[in-house]
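Only a single protein chain was left out; the remaining protein chains are all shown in position.
A and B are the chain letters, set down in written order, and residue numbers restart from 1 in every chain.
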Amino acid sequence: MGDLLNIFLKSVFIENMVLAYFLGMCSFLAVSKSVKTAVGLGAAVIFVLTLTVPINWVINEMVLGPNGIFKTDLTFLRFILFIATIAASVQLVEMVVEKFSPALYSALGIFLPLITVNCAILGGALFMVAREYDFAEATTFGFGSGVGFFIAIVVMAAIREKIRYSAVPAPLRGLGIAFILTGLMGMAFMSLMGINPANYMN
Amino acid sequence: MHSNKYITVYTVAMTLIVSVVLAIIVTGLRPAHEANEAVFKKRDILSAIKNELPVDLESISDQEVLSLFNERIEQVTLDANGQPVEGVKAETIDMAKEEKKPEAERLYPMYIYKGEKSTFYLVSVRGNGLWDKIWGTIALQDDFNTIAGVSFDHVTETAGLGAEIKDSPAFKQQFVGKKIYNDENEFVSVAVVKGGIKKPEHQVDAIAGATITSNGVTEMMENGLEVYLPYFESKKNK
Partner (left out) sequence: MAEVETKVAQEKEPLFGKKERQLIIDPLNDNNPITVQVLGICSALAVTTLVKPAIIMALSATFVIAFANLTISLLRKGIPKQIRMIVQLVVIAFLVTVVEQVLKAANYPIWKQLSVYIGLIITNCIVMGRLEAFAMANKPWRSFLDGLGNGAGYGIILIIVAAARELFGKGSLMGFNIIGNSSQYLIDTTTNSFFSWYMPNNVMVLPAAALFVIGVIIWVQRARNQKLIDVS
């Protein structure tokens, strides 16, 4: 249990997808203009990461690995199968949400297609393989990374809403200052690194 | 709009074409991958004693690395008690996989470099950095005490900070000449310390801003060398 909590805290704060690895920057910058839409995208990312990382874990172990159903090393198909899984599950989620919860769909709907090409989702799956997590760890990692993305994008949107009233030099307004802000946030989050939550338990 | 039948056929055909083409490419390239991997590993091991080699490691070709390695290096595999094991080649040992086994079943590689003048004993160590695993090769002189050189590598330490254990020649150079035993002949390893060296024979300066990685190196050196001690003792007594 402690291990899982450790992975969760790490993926939320210390190894934050956006601020420590700079993954998912495209949608992070494009959708962080207002807090409301940022919350929508953030929630959708939590949802999709929690879903796809474990699914991709199963595919990696059961289909691609040397101990899978084909008994051969098919890891060269990893990219294709991972991205296909992500695209398919995003589409599935979109259809299910549309059918059963129109309210949620109108809130999340437009963000879902965006998510397929969000580097954070594929990055989550690839990191999960590189770090050799087991199933429970992979699920925790997926959820934690999603929460990390959520926090980062909402905070960023809040800052950008305020900065609109500041005297930023015209050529730097909008995108330019957003880059520099993200850099500063990234450096602030760097001060959290090296904190190993496991040391504070027991 | 296309019919469902068309879509199904399209998908199946696409999947088949893509997987077959990829399978052909991968099968064709696999020997090259394996050869590259072997050279990469051997270059890495030899880089621990790069100052002692007759050639400049960075400028020689892959082929020369292989022949240098095969000519000069004798491989020994040790078990968890430091006893030599027959039948397993040291270069086939993957430290990452050994780590997953129970401690008593682990195997440890040892490379003995026989140079023109002197012999060096190269051992592999592995530990934790800040973000992920770090590992390295430690070369000892034939007194089994003085370090002749080290090389480190890491999965993903921070560039410019923790990653300096690999990238900074000055950091690695500090280890040369350090002793792993104290005057009372007790094993003390070599520690990476912050803010001033007190025991110049057993300590090196840490990398600024990378305390955790530096501590990781200290721990890795201590735990990693410890398993080889029985072997060193048995060799020394001969």
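Assume a residue touches a chain if its C-beta (ideal position, glycine included) is under 8 Å from a C-beta of that chain, and two chains touch if they have at least 3 such contacts.
Only a predicted model underlies this, so the values are computations on that prediction, with no experimental measurement involved.
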Discussion item. From the list A:V155, A:I177 or A:L192, pick the residue that touches the absent chain.
Written reply: A:I177
Item to complete: Using the touch definition up top, pick the residue from A:L104, A:L126 or A:I159 that touches the left-out chain.
Response: A:L126
Item to complete: In the full complex, which bits of subunit A touch the chain not displayed? Write them out.
Response: 20-26, 29-30, 33, 76-80, 82-84, 87-88, 91, 113, 116-119, 121-123, 126-127, 130, 169-177, 179-180, 182-184, 186-187, 190
Discussion item. Tell me which stretches of subunit B touch the chain missing from the display.
Written reply: 1-2, 6-7, 10-11, 14-15, 18, 21-22, 25-26, 29, 32-33, 36-37, 39-40, 158-161, 209
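The criterion applied here is as follows: only the chains that are shown with their structure count from here on.
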Worksheet item: If you look only at subunit A, which of its residues touch subunit B in the complex?
Response: 15, 76-77, 80, 130-131, 190, 193-194
Worksheet item: Where on subunit B does subunit A make contact in their complex?
Response: 18-19, 22-23, 26, 130-132, 155, 158, 211-212
